[in-house]
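See structure below.
Excluded from the complex is one protein chain; the other protein chains are retained at their positions.
Entry: subunit A
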């Protein structure tokens, strides 16, 4: 698959639009889902997806194979989504790099039953900051190793781990809170 993806990029670099069709069909869903998880807005996500694919087309010839194609594409998507967030009106701004300590997070067992409810998990993931949502998405939806996530979001591996740690605490707190309110 990795070899095939690189070949697609090579063909795209030569202006082959059928390669673009194949590439788009292969990556559109993944990239859109990642962007959507960051922006929480389907219109903006469709816009940014177009920007990402346009950049992939224009810079396919500069892909050097230092990372997987998927890492490269998701990295472009990350940066484009961040640009979009920064361009939003101040009132709509999203926290970009929060390292908030979640105090008094509940015991995992308290949040477990809530974590088995898909709607509650979705609600709590939506409450996370953009940076935390990204890491959760890449770790749990894409099943990527922390090193690859660090490449995509452009930060040290340690930062990825601590973001996930804080995201986990925030999710536990949110899920336990929903349980306590009897929303399960």
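Basically, contacts are C-beta pairs under 8 Å (C-beta built on N, C-alpha and C of every residue); 3 or more make two chains touch, one makes a residue touch a chain; residues count from 1.
Methods note: contacts and distances are computed from a predicted model.
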| item | value |
| --- | --- |
| Among "NADH-quinone oxidoreductase subunit NuoG", "Zinc-finger", "ABC transporter permease" or "Putative tricarboxylic transport membrane protein", the UniProt name of the subunit that does not appear here | "Zinc-finger" |
| Sole contact to the chain not displayed, among A:49, A:131, A:153 or A:178 | A:49 |
| Selected from A:8, A:82, A:136 or A:178 as touching the chain missing from the view | A:136 |
| Absent chain, residues of subunit A that touch it | 17, 20-21, 24-25, 28-29, 32-33, 36, 41-43, 46-47, 49-51, 53-55, 57-59, 62, 87, 107-109, 111-112, 115-118, 121-122, 125, 136-137, 139-141, 143-146, 161-162, 164-165, 168, 171-172 |
